[in-house]
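Sharing a structure below in structure tokens format, with a few things to ask.
Excerpt of the complex: some chains, original placement.
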Amino acid sequence: MSRNTFGHVFRFTTWGESHGPALGAVVDGCPPGLPLGEADIQPFLDARRPGQSRFTTQRQEPDAVRILSGVFEGRTTGTPISLMIENVDQRSKDYSEVARAYRPGHADYAYDAKYGFRDYRGGGRSSARETAARVAAGAVARLVIPEVAILGYVSAIGGDAIDPANFDADEIARNPFFCPDPVAAARWEALVDTARKAGSSLGAVVECVATGVPAGWGAPLYAKLDAELAHAMMGINAVKGVEIGDGFAAAANTGEGNADPMRPGNFAPVFTANHAGGIAGGISTGQPVVVRVAFKPTSSILTAMPTITRDGQATDLLTKGRHDPCVGIRGVPVVEAMMATVLADQKLLHRAQCG
Amino acid sequence: MSRNTFGHVFRFTTWGESHGPALGAVVDGCPPGLPLGEADIQPFLDARRPGQSRFTTQRQEPDAVRILSGVFEGRTTGTPISLMIENVDQRSKDYSEVARAYRPGHADYAYDAKYGFRDYRGGGRSSARETAARVAAGAVARLVIPEVAILGYVSAIGGDAIDPANFDADEIARNPFFCPDPVAAARWEALVDTARKAGSSLGAVVECVATGVPAGWGAPLYAKLDAELAHAMMGINAVKGVEIGDGFAAAANTGEGNADPMRPGNFAPVFTANHAGGIAGGISTGQPVVVRVAFKPTSSILTAMPTITRDGQATDLLTKGRHDPCVGIRGVPVVEAMMATVLADQKLLHRAQCG
């Protein structure tokens, strides 16, 4: 119900705007005794950090995290962990144009309609900068689920998909696109460059796979593991679609084609397919949990689009400034973070009810 | 956090199993003074009711709803509305096979892994019968949002999609598929019949459009209107994917192609496109809210599939009994109900914060 809190037992609350002094997250309900320092969080923020290649926004933010509470002698105490990241590169640009008219595709008009006015500096609260707070909270969540490995990557940009035959997890860190297919990565370099130079932008699909999730996490019916994941992912800026396992492809399949047969295994059943994406009846099955997330193209483009001013006059507006030509790319660490927070929460919830 | 409660201010809790004596919903937080009787709820239950054509399960359930509390002299009192539907047609069949082995694609194994045992009669709590309770709650929610019209329909079965050029809302009630395209409906008759006779099943896509939603409902960031809808829809049995507006198609688009330009209007802006599905920054824009939901094919099929028994032995299992050959069809009233409950809740939340 709280608009800025996520989770049930393991939960976090974020605050902050694009051009305010700082942003942050308060993580509540974290188990005590977990070793935690800023160095455990920073690498994930660094992965999301802008300005590292020409394919992301050129805003320079160190995104250095400070732990202000909840850790004592290097371990979590079980009390709220306050994480703060200072904004450094809020450029003192002229915002009069954005203040005056609504950027098409942006939340500008919706914010005004809801609240009566808005912080127009860099998008205010609706800026993707907020996702830094999620990534920080996700880094804490990972400590709660050491049995789980989370792997996120971009599987398509602007409709150009990776070839599963080329999949190599080691490639993900080797290119600026979190792309596991080196051939696709090479194509995307040209693709994104072209869009960037044209003042355009591109959508992307991010996939995220969590292995090591034991059978039994999640719960029927309104806190299903898949429902929680859908909520988590659809709450990320620019996301317009979420799939679990085969997703929309399952809707075009038959019962036989979509079944995940089971065979006896050593300690747990062996599934011979994973159409379900590791979740049945809202509960994990022990198979990898697979989520696919659609990011729309960045709304901020250098092409003028028809819009209206705050006082209802027709105008054309192009969005100058520093923007990601493909916001989905930097969505990878964010999707991973949300996966981690959902799983940490569900692990604790399962322990609560089932011991 | 509650696993069986949905919503924040307008909320409902459901209970009941496929083969228990009854199932129901308790609706809490409903505004007082709304005219409500059983006749306001029954038509929506009738639309979802099984056994009305050969394309749905042949279980005969009148699904007659009783209001046990929260209404006085024909009006809601503001206190909890208890809705109960008795199960009538729980056939006293032999469940020993389902009790012994896990039906592939079903929640059987996951329930056992979580809870240690399960109510195997007709799927117990994981049965789609639970959705009757959602539909009942949704009928109450509709009273809270008289300004909104909700239209759901099947847009594809087994990969065979409607032709938007044939779209006719009046057709939806004229065929057993909630299909707005009479040409497609005719094709689907053969398609579903073939699957049904082959003991197979088919997936489907349900679209739902809410018109009349004013700009300003929803809220950043973790209770975004789209995140709430994703949560609502992904919590429905058999759903594996959710899209808002263009969804995954947006991920293949460019910023210019995906923009929703604005022009001055009489009382509100006029948008010349609706790629966003009526939601920007998690807040409604005044455009129609568009959701697309992927239902997997029914897991219960008459084709034997490899699986294991409770004690880990290999076996083959086919699921006898009465089943929907395409569970997505009857998903239409359920998707509409969840749309209604999300919007009712968000309307009240918006009123709480913004007056």
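Chains here go by letter, A and B, matching the order in which they are written, and residues are numbered from 1 within each.
We adopt the following convention: a contact is a pair of C-beta atoms (placed from the backbone, for glycine too) under 8 Å apart; a residue touches a chain by one contact, two chains touch by 3 or more.
Small disclaimer: the values here were computed from a predicted structure and weren't measured.
*Asks:* For a quick check: 2 copies are placed, so what copy number does the complete complex reach in this file?
*Replies:* The complex in this structure file totals 4 copies.
The criterion applied here is as follows: only the chains that are shown with their structure count from here on.
*Asks:* Tell me the angle, as a multiple of 5 degrees, of the rotation that maps subunit A onto subunit B over the C-alpha atoms.
*Replies:* Answer in degrees: 180, to the nearest 5.
*Asks:* Between subunit A and subunit B, what's the gap in Å when you average each chain's C-alpha atoms?
*Replies:* Inter-chain centre distance comes to 26 Å.
*Asks:* If you look only at subunit A, which of its residues touch subunit B in the complex?
*Replies:* 1-6, 8-9, 14, 102, 104-107, 109-111, 113-116, 125-126, 130, 156, 158-159, 195, 200-205, 214-224, 226-235, 237, 239-248, 250-264, 269, 272, 275-277, 279-286, 294-301, 303, 305-308, 312-314, 328, 349-350, 354
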